[in-house]
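The structure follows.
Missing here: one protein chain of the complex. Every other protein chain is in place.
So that you can tell them apart, the chains are marked A and B in the order they are listed, and the count of residues begins at 1 in each.
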Amino acid sequence: MVRLLTWVRDFAFLLVATMTVLFFLVRLAGDPAIMLAGPDATPAQLDAVRHAYGFDRGLFEQYLIFALHLLRLDFGASLVDGTPALAKVLETFPASLYLAVMAMGLNLAVSIPVGAWLGQAQGGAARRVAHGILSVMQGFPGFVLALLLVNVFAVGLEWLPAVGYAGPASWVLPVISVASFLAPKLIRVIEANATAAYRSHYVRTAVAIGAGPRTILWRHVMPNALLGAAAVVGAEFAFMVTGLVVIETIFAWPGIGWLLVRSTLNLDFPVVQAIVFIIVIAVFLTNAATEAVQVRLDPRLRGPGAAGGGHG
Amino acid sequence: MTGSTPQSPILEIRDLCIDAVAPGVPARRLVEDLSLTVAVGEVLGIVGESGSGKSLSAFAVARLLPDSIRVSGGSVHLGGQRIDDLDEGAMRGLRGGRIGFVFQDPLSSFNPVRSIGSILIESIRRHQGLDRKAARALAVEMLSRMRLPARSVDAYPHQLSGGQRQRAMIALALANGPDLLIADEPTTALDPTIQLQILALLKQQTADRASILITHDFSVAAAICDRIAVMHRGRLVETGLAAALLAHPQHDYTRDLLRHARLGGEAS
Partner (left out) sequence: MAERILTSGKSLLFLIVLGLCLLALLAGPYLVAFDPGLINLSRRFAAPFTDGHWLGADQLGRDVAARLLAGLYRSLGTALAATAIAFCIGTALGLLAARSTSLLGAFMRQLTSFTQSFPVFVLAVSVIAIVGSNGFWSVVLTLGLATWPVFARVAYAEGRSLLKREYVLAAEMMQMGTARLLLRHVLPGLVPSLSVLVVFHFADMIIAESALSFLGIGAPLGAPSWGGMLNESRAYMLVAPWMLLAPAGAIILLVVSAHLFGQKLREATA
């Protein structure tokens, strides 16, 4: 119960803080009426726009009105085509979600076996090569990699489409691009956790009851290694949003990041505000889900349950 | 009476040598020409300071050593069968089956994210081939024999007390009725009041098997051991029946150790 209250409080703080910062930045940045009416508008036209959008009122009054509208989830209409901003954002949300989930799936499918392999006994040329690749990949800018992939596989070899959102072939490059900047970090964490687990006393116990190498890896080492990596996976979901902005733009993937770039370039700030609102909620829910999964998986976080009872 | 045992030994270690190996560095001898025997029903105490090679020697019986430490000579026989040259698969059949281990720190020796029962069941199924249900029933029985409640089978290590965890560890070591029980400092991590209970519990389980108790503490060895072997810097210094060795230590090093133990005992 206390947990839930803290959760709601943090969530409210995050939302209010972000939206307030964004509101004042937008209002202080310049005269939005000029953005709306265009640079060639006459003073009379500007006044009309100011009045229509309420820009002629005091800043605080405007903020109150904004906040009241926010409570009703009303972000106003897109300045580009007049459709409700929030609806426009929600329309693009699924595409981003697909990309995020597919990329995270690929990330896990690669990182878990590779991390497990690297976490086993040290040494060997193959491992050294893998470590070298990982060191470079950790710093590799994801969107530059995406461009290079497009150059090789779409433009050069013509194996895959360069842009678009139609059919599995067009998913390959965006998913690989996003996964490529998630995997190195996750692999490193899983490797480090697995290495630590191999040195632990409980793995010695597993050896002492006659467990073989495969049982030790998957039943004794990896449960601990993956549990420690769960927090990283959650953080990577949030981190991925940043990557989506650029990757979606490169591949013309009609998601929330693509819309964000288009709307910012068009100065369509009702849509930008709605996007930031949705991202704050999505990221917060992701964090909450990560925490819930950790509590579910880690018996130590579940608190005392079926204790043995008695003393000694 | 001499140091020889009345019954034929279950465990026979002859001229065991153990080396630390690292790439690019000459091997370093850790244990030199160690010979020991343990008979059925007998508890052998191996006493020494840390670094004396006492734990390594006992773990080497089941090749339970880190990669950087190797057995480089000698032989080990268990129940008349030579086991030091077994391949890894056959050795796995012995570990947890004919040879049971009790470790020093029961908290870190149990996997924090797996229940006590799941480890017990894994060991029972591996060595006895029982189905899940029968293995679970046996796990509960083993735990209750160690005077742990049946529900502790589903408990996680952090939910048990230190003493309960060590009882569970003993249940794990004995789950498949081993011929040889090796206990490495089983009471060091526990409260003094619980140490005696655990030692008594261990002693009850030693009747029909050979047991080795590794300790740095003569009073622990005196409590339950029939025979004591003293190790110093990788060598066996002295061995004999517990009462005789404690009353009339033959070797200077043993005398030193005993004197320090008594001084320590008086001081505390």
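Throughout what follows, contacts are C-beta pairs under 8 Å (C-beta built on N, C-alpha and C of every residue); 3 or more make two chains touch, one makes a residue touch a chain.
In this text, all values refer to a predicted model and were calculated from it rather than measured experimentally.
Every shown chain that the unseen chain touches in the whole complex is listed here: A. Residue-wise, the contact with the chain that is not shown comes from A:25, picked out of A:25, A:52 or A:129.
Set against the missing chain, the residues A:106, A:150, A:179 or A:221 yield one that touches it, A:150. Within the set A:52, A:90, A:136 or A:292, the residue that contacts the chain not displayed is A:136. In the full complex, chain A contacts the hidden chain through residues 10, 13-14, 17-18, 21-22, 25-26, 29-30, 35, 135-136, 138-141, 143-144, 147-148, 150-151, 155-156, 235, 238-239, 241-242, 245-246, 249-250, 260-261, 264-265, 267, 269, 272, 275-276, 279-280, 283-284, 286-287.
Definition applied: only the chains that are shown with their structure count from here on.
Between the CA-based centres of chain A and chain B the separation comes to 51 Å, rounded to the whole angstrom. By the touch criterion stated above, chain A contacts chain B in their complex at residues 121, 200-202, 204-212, 215, 219-220, 223-224, 227, 297-300, 304-312. On the side of chain B, the complex with chain A involves touching residues 62, 64, 67, 89, 92-97, 100-101, 103, 105, 108-115, 119, 122-123, 126-127, 148-149, 151-152, 154-156, 158-161, 163-164, 172, 193-194, 197.
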